[in-house]
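Note that one protein chain of the assembly has been removed; the remaining protein chains are unaltered in position.
Labels run A, B and C following the written order; every chain starts at residue 1.
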Amino acid sequence: MPRLVFLGPAREAAGTRHDVIDADTVAAVLDEAKVRYGRAFEEIVAVSQIWVNGEVVSFDTPVGPYDEIAVLPPVSGG
Amino acid sequence: MPRLVFLGPAREAAGTRHDVIDADTVAAVLDEAKVRYGRAFEEIVAVSQIWVNGEVVSFDTPVGPYDEIAVLPPVSGG
Amino acid sequence: MASIPPLDWISVAPSELSVGELIAWATRADCGAIVAFSGTVRDSSGSHDEIEALEYETSEELAERSIREIVGVARRRWPALGAVAVHHKTGRVALTETAVVVVVSSPHRQEAFAAAQFCIDTLKESVPMWKRDVWSGGSEWSSDTRDIIKVREG
Partner (left out) sequence: MASIPPLDWISVAPSELSVGELIAWATRADCGAIVAFSGTVRDSSGSHDEIEALEYETSEELAERSIREIVGVARRRWPALGAVAVHHKTGRVALTETAVVVVVSSPHRQEAFAAAQFCIDTLKESVPMWKRDVWSGGSEWSSDTRDIIKVREG
């Protein structure tokens, strides 16, 4: 199943850093994640960039069992 | 008497780092220095900047007994 | 004279950073210029005075991959670069300690300055990395955020 990585404020809102969700597009995976983690997480996803295996993707991108979906809120590094 | 400081290639051409020459303008001091140190020194003075007490001056600048005249060829520092 | 290969050193890890050590590492006989940037924790942020520390959180794998892309772009823009080191500390970084270091060596100084500034500017907008302001009263996510901009060719 596609793996999820939540980083920074997304990790905090989800209450976990990792999850696995069985769905076949980025949108479907994130919809299920919003159900699991609720409103604060949903708000963060709305301003986040989504990477699959390190590449920026759109919500309709298909995902398979070996893909890693990362939820990246606006950054503040350095 | 005005003191002279020769730096870098000017020091090498003069064969000394310091001298004192009794004259009352930069030009007169340097003319005497050219007589003392010869052709190689004269060629270096021609491409050098002259500072009196750390300030750029022209050849007709008057100098007195407490002034320090520095002969500065093109630089190559850093 | 054998030429020295270009060399990158990229690290995103909780270990302490030593700028001096990275400068020594980047020193090469074919390079006359080294430019180093050190980002240290200062006492005020956009939102708080009396900052005591920052806490950095990331995916080390994604952050290192992103930094590697930045260094790749820098090398294509400034092919004369010698060594390039980009290290980011993760976890807690106390006041005045170093959170991020960029060190670049090159034959001449202009490209070392340009490449070092490019690396840190691009790191700040492209590398997945989040920090929390920590002060005596608590901690919260930094308000100094930007949307991630994926590294592009310059």
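Methods note: contacts are C-beta pairs under 8 Å (C-beta built on N, C-alpha and C of every residue); 3 or more make two chains touch, one makes a residue touch a chain.
Not measured: the values here are computed from a predicted model.
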{"item": "Displayed chains contacted by the hidden chain, counting the whole assembly", "value": "B, C"}
{"item": "Touching residues (missing chain, whole complex) on subunit B", "value": "5, 7-9, 11-12, 47, 49, 51, 54, 56, 70, 72-78"}
{"item": "Missing-partner contacts on subunit C, residue numbers", "value": "1, 18-21, 23-24, 27-44, 49-50, 95-96, 107, 109, 112-113, 116-117, 120"}
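The definition used in the following text is that only the chains that are shown with their structure count from here on.
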{"item": "Gap in Å, rounded to a whole number, between the CA centres of subunit C and subunit A", "value": "26"}
